[in-house]
Structure formats: C-alpha cells, structure tokens
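Since the structure comes first, as structure tokens, the remarks are kept for the end.
A single protein chain has been removed from this complex, and every other one stays in its place.
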Amino acid sequence: MKIRNRLKHSVSFIVLAIGALVVALPFIWMILTAVKPSNEVLLMPPKWFPSTLVWENFVTAYHAAPFKQYLANSIFVSICITAGEIATAILAAFAFSHLKFRGKQALFIGLIGTMMVPSEILIIPNYMTLSHFGWINSYKALILPWCTSIFSIFLLRQQFSTIPVAYYKAARLDGCSDFQYLWTILVPMSMPTIFSIGILKFINSWNAYLWPLIVTNTVEMRTLPVALAVFSNEGGVHYNTLMAFSLMIILPIFMLYLLLKQQIIKGVGRTGLKG
Amino acid sequence: MKIRLENISKQYHETLAVDDLTLHIGDGELVSLLGPSGCGKSTTLAMIAGLEMPTSGRVIFDNDIVNDVPAESRDIGMVFQNYALYPHMTVLENIMFPLKMRKISKEQRIEKAMAIARWMQLEDLVNRKPSKLSGGQQQRVAIARALVKEPKILLLDEPLSNLDARLRIELRDEIRQLQKKLKITTIFVTHDQEEAMSISDKILLMDKGVFQQYASPKEMYEKPVNTFVASFLGNPQMNLLPNDDFMDTKAKTTVGIRPEDFVVVPSKGSYQGQITSVQTLGKELYLGIQLHNEKVTACVSWDHRYDVGDTIELDIKKHHLFDAKGKRIDYEEI
Partner (left out) sequence: MKKYSRPINTELRAMAYLLPALVIIGIFQFYPIFKSFAMGFYTKFDYLTDRVYETGLGNFKYVFSDPDFYLAMKNTCIFVFFAVPLGILIALILAVLIDRQRHLKSFFQSVYFLPFITSTVSVSIVWSWMLNKDFGLVNALLKLFGIPKVAWLTDPNMTLPILIAFSVWKGLGYKIILILAALQGIDTQYYAAARIDGAKAWKQFLHITIPLLKPCLTFLYITSSIGAFKIFDEVYIMYAQQPGPLKSGLTIVYYIFNKFYRHWEFAIAAAAAFVLFLIILLLTVIQFIIADKKER
C-alpha cells in the first residue's frame, strides 16, 4: 500500500514537473536567446546554452529605441492609474458601505450592470471623446479612463462592510469625522484587499496594449508593450535583441512577483472568487 | 452628570424600537439597561450616545437638551461588545486615538495614555497589538480608551458577553470598583439579569421597546411590577401559577413564588407535592415538583436526600400576586 502511494505520488510529481517545464519553456527560451551572440541565434539544431553570455544585447535593445522614455512612460502611467483607481474606489466604496443616501441601491445596480459591458466596446466612443477633448496622444488619455474600476469599488465595498459597525461608532464617539475614519481606520484595516487590487491593477496597466496603441501616435508617448510591438516589426530577425527587449518588459513584473508572490496569488484568489 | 430621557421614542421603518421611555439617572449612578435581545436597550444606549437620533422626545444632560449635539461633542466614553479595538494600532495608539481626534499634542497624548494604562495595569502591554491580548486585557484596553478623554458619562454595551464565566465575574467587580472610584455616571447594557443585579445601583428593565420597571436590584427582585419582570429576574425563574388552588381571593389572579421561597417541612406543610426531577448544583438543589396540577421548581439545600417519586410537604415563605393583565397586586390591596 505504501509503495503504491509513493508511486502515485512520484507519478503526479513527474507530471507536474513536466507541465511546469513546458509552461516555463517560453521564458527559459526567452532568457537563453536574450544572452546569445547573434551568430548562435539561428543555429539549427538550436544551441541551448550560449558559448558566451552577451549582455550587450540588452544594451543594443536599450539603444535601439528610446527605451528610457518608454520605461518612464510605463512606470508613470501604471503608477498613476493604480493610485487613481485606489483613491476613487476607496471613496466610492465608503459611500456605498457607510453612508445612507437616496438612490444608493439604484446607482449600485446601474454600476454592476455597467461592469458587464466589455471594455473593448467602449474603445471607439472613448477614442472619439478624447479626441474631442483634444487629449489624444497625451498622458491624460493613457491614464484618466482607467482611474477607477467598478469591480474594485464593488470589492472594496464588500471589504468595508465586513468591518464591524462598532468601530465606526467608537470612532465617531471619539470625534473622528467620516473622512478621518475612512483613512485612519477603514483603509489600514482593509490593507490586504487594497493591496491586491492595487498590485493587480499595476500589472494590468503595465501589460496593457490595445488602448495605449490606439491613443498614442508618437514615440514620446508610447508605453513599453506598444514600443515592443513596434520594435518587433522594425527589428526584423534580430531575435536576441528582441528577446532582450521582451525580457526587460517582463523583468519588473517578475521581480514584483518574486517579492510579493503570496500577496499576488492570494489577491487573485480573493478577487476572482468574488467576481 | 445627570441624564434625563423624556418621552423618548425611536421608530425604524415599521418597528417601534423604543416606545415613549422616560428615565432619570442621577449623577454618579451605575444604571443597567436590561432586557432580552431586541428589547430596545441598545437603541436607548445609542440615543444617549448620540449615535442615533430619537424620533421624538428629549435627551437631557444635566440641564441641556442634547438631541442636536453630535456624538463626539457629548463627552461620552463607550465600550463596545467586541471592544472595537483598532487592530492595526498598538494598545497605546488605541488609547491615544480619542486624544488625537481632539488634536491634543503628542507629548500630552502619550503622557495621559500612559497614565491611564498604568492605572489599568496595562503598562507592560502598551506596545502590543490587540490581537496579541487576552479577552480580559482587550476589555481593559477598551475601558482605558473610553476613559482617557475623561468623559462625563461612560457607556458599556454588553462589555462582558464575550468573556468566559469566571473572567466575567472578575471584571464585573473591577468595573464596579472603578466606577465607584471615578464617580462617573455609567450606563451598562446587558441581557444577563445576574450581571445587572450584581453591578447596578438601578436597573431599567425593558421588553419589546416598552419600559417595564426602573428600580434598585433589590426592589426589582422583591417587588416586580409585573409577571415579565418577575420571571426575567432570578434563576431559576419564579413559578407563576394560576390562583385557583392557592389563595381565596375571587379575582382571576396569578400567584408567583420564587423557587427559594419554598420550604420543605417534615410534616404538616400547607402543600403536598411529588418530586419529578432532581438537579444538583454546587450549593443547592433544584427540585421539580408536581404540585396539584402544576409543575413548580423549588430551590432547596443539600441537607436531605431527595429522590424522584418522593412525596414532600411544603410551606411557602413568600408569594407575589398579579392580576389578569399580569400587573402586581400589593398585599394591602387584597
């Protein structure tokens, strides 16, 4: 019995290991290609490990495009979107969870209904709105439309509602205003949820492609994914620099992931299940 | 501070949570609001605190009508059932929070908070988070936080209900001593009659939003104004029996006899009953007795062996009479 169990166990382990290898293969191959000298990239059969590590590929990729500008754009835009979304969602979620006002129910249902509409459909009218505002190809266009999310409002409202009302009463007796209560009590107590919302939003903004592609039309405004897509077309078959470029986009998210793995995974579990 | 409630009512949608309540609380008194859940005691407390607005009636502190005074300006300290200690703040930060809201300087905040922490024997715990404290310690922190701003009134909303029985008794005495020392007007909400009896100067008993009786524990126990009060106070409950078999009064009345007012006598008792059950408790015995057509509970001491099926002779030390509507009839009236 014991031997059978152990056998079963090792079989499942092997299946998982092979699966993991397959899943990780594109990343492994990306890294290996990124450090290969140009003459080893197109060898057939391929050479797994480069004879020398060519770190210059990263430098080439970096210089082939105004990478610094793209990076700055991506960081700036992602941070602004994340901060904006969290701030607006916290405020709105507070109103929905703690304040009484007329039309609350109707408004909430309206918002939930809106959440069901796929964002791809909104692209056209939003593009037109922004072009009427004269905002096309600006940070405003990249950032503002994403500075709130009904889903996050919904999640945070749920979170705020789980905090016992006694805290609210206690704080009010102590002379704490609604606004102070929100920021000194509710927000710190809801940090795990806020953190997951923020981190996922950051990753999404960082990886966003279709929207930045549509609303930007000059090099100065491009974000990294858009730049990479353009670069892959212009860059031709220099796969090592292309992989180096790709890797540089993934790297910050990788690092974030390594650093905050548990929170991210928990956050996905949390946000996913409540959707 | 004296508190006066004048004809207070509170309506939530369809339900009347508190119905025309009038109440005077003297300076420095400890008053318990007692009643089963949903009786309106918490709503009453919330209206005193200013967390709820009465639908009608007046709340008066000393000589000021405070209906329009917001909670934070009423000079009230409050302890909640689950303590509502902020989990992300240390004990010290929790105690300092009310002072911070009053924009008191940081040095003063620490000084005052430390002073009260010392006084409440929390000194060694000030840098811990609430989750690292025992229930009793959390409770002390909550009291410290309520008292740090030196309120004129202390409100305690079922502060002991989350503690185990032993600790509850210990802290109950502690609260009582503290209150005596500070001479602060205190309102204590509870659904536990024993707790209310042991701690209060006066008890207000409510049921379904309606005032029942407001009296000292002793008076309420000895002279319950109606059958609800009679049966709510005391454990085991007072036996309430139809009068037919007992007194000679013609009126349709109810007789109330507390279990401890039965006396077992060797012979020639006024009543005869058969034991149907025997429950042994630490210091006494509860006997279930079939008395005429009624089942009653008697509370007797260990000095005799009782068995189910035994027939015993009983006398009654004291009884209460209630009219058809359940209202008390005093002896003089009979």
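Each chain carries a letter (A and B) given by its place in the written order, and its residues are counted from 1.
FYI, a contact is a pair of C-beta atoms (placed from the backbone, for glycine too) under 8 Å apart; a residue touches a chain by one contact, two chains touch by 3 or more.
Nothing here was measured: the structure is a model prediction, and the numbers come from that model.
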>> In the whole complex, not just what's shown, which of A:60, A:126, A:158 or A:263 touches the removed chain?
In response: A:126
> Just one of A:38, A:60, A:88 or A:158 touches the chain that is missing; which is it?
Replying inline: A:88
> Which residue, B:68, B:107 or B:307, contacts the hidden chain when the whole complex is considered?
Replying inline: B:68
>> By the contact criterion defined above, which parts of chain A meet the unshown chain? Give residue numbers in ascending order.
In response: 9, 12-13, 15-16, 19-20, 23-27, 29-30, 33, 41-46, 87-89, 91-92, 94-95, 99-102, 104, 107, 111, 114, 116-118, 120-129, 132, 144-145, 147-148, 150, 153, 178, 203, 206-207, 209-210, 214, 224-226, 228-229, 232-233, 239, 242-243, 246-247, 249-250, 253-254, 257, 261-262, 264-265, 268-269, 272-273, 275
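The criterion applied here is as follows: only the chains that are shown with their structure count from here on.
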> Per the centroid of Cα atoms for each chain, what is the distance between chain A and chain B, given in Å?
Replying inline: 55
> Which positions of chain A touch chain B when the two form their complex?
Replying inline: 164, 166-167, 169-176, 180, 185, 188-189, 191
> For chain B, which residues are in contact with chain A within the complex?
Replying inline: 46, 49-51, 71-74, 76-78, 80-84, 86-88, 97-98, 101-102, 149
